[in-house]
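Handing you a structure now.
A single protein chain has been omitted from the complex, and every remaining protein chain is retained in its original position.
And then chain A:
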């Protein structure tokens, strides 16, 4: 089945056609005892078929909450999605009934989570956990589902897959567990795969293997991928387009080449300066961005990055800049970008 997909026509990769997933004005709040944390503020982006979107930002910048909000996977309460539309296959995911949403989770959008150590159920075999969605969504018989599960394990590069189906998660290493997670996410051949820092918990060699695996799978299966990470190096190597997030909003959105050649937002530039270089003379110490990311207890009235920004001026504190076009396909939420295009 998977091999068929490899030979099938690529799903309009790179064409400016219909977006497979389009998010408009998504806003998510976390209710706390005295008010709310504005975790996601008016986030809009779209994902073309076959595209790999890298989402970059510090911890707490709202990357994961944004992506989990798409499928309403955030715990509610305390979280509330207060505004926005998530258009997928002509329907707003935020308006679907629980049963309709379930039908999208898996066959529509697959999810790979950050920590493979805790994301698998410890008391069920890996086979059971892969077979479950196959039986639920694809209506496969027990036997067919098992065969397909073994096939999926082979696809993600797990040796002797048929035997390993009967193993429990604790019998797998971290990298292998993440492969299992990817197999589960791929089980129902989703149109979109959302990977939430899938390699953060893994060591560098395993990380490289997983990156290669996803790149390869995307080429063969032609699905769109959202790759959440805080590692710009990973993004440079894998993404088509990059979305930089800060303080729960998108601060820059550009093709990967444009972003690295010409970063428009001061935060993006600051992030790039923090990257240690392996070439040239050794710097004295690693560069950092001074200060802490904001805790958004209010709807941002000013640019959230202004307190840490070297180029901040009066206007940055007076109004929160919208995403402004810097060049075609390149937008930055910074007043400095105004008139740059």
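Just so we're on the same page, contacts are C-beta pairs under 8 Å (C-beta built on N, C-alpha and C of every residue); 3 or more make two chains touch, one makes a residue touch a chain; residues count from 1.
Rule of thumb we're sticking to: contacts and distances are computed from a predicted model.
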Tell me the UniProt name of the left-out chain, picking from "Amidohydrolase", "Peptide/nickel transport system permease protein", "Succinate dehydrogenase, cytochrome b556 subunit" or "Peptidoglycan-associated lipoprotein". "Peptide/nickel transport system permease protein"
Of A:87, A:103 or A:327, the residue that touches the missing chain is A:103
Chain not shown: contacting residue from A:45, A:88, A:113 or A:267: A:113
Which listed residue, A:132, A:162 or A:189, touches the chain dropped from view? A:132
Just the residue numbers, please: which parts of chain A touch the chain that's not shown? 71, 73, 75, 98, 102-107, 110-111, 113, 115, 118-124, 129, 132-133, 136-137, 168, 170, 181, 184-185, 187-188
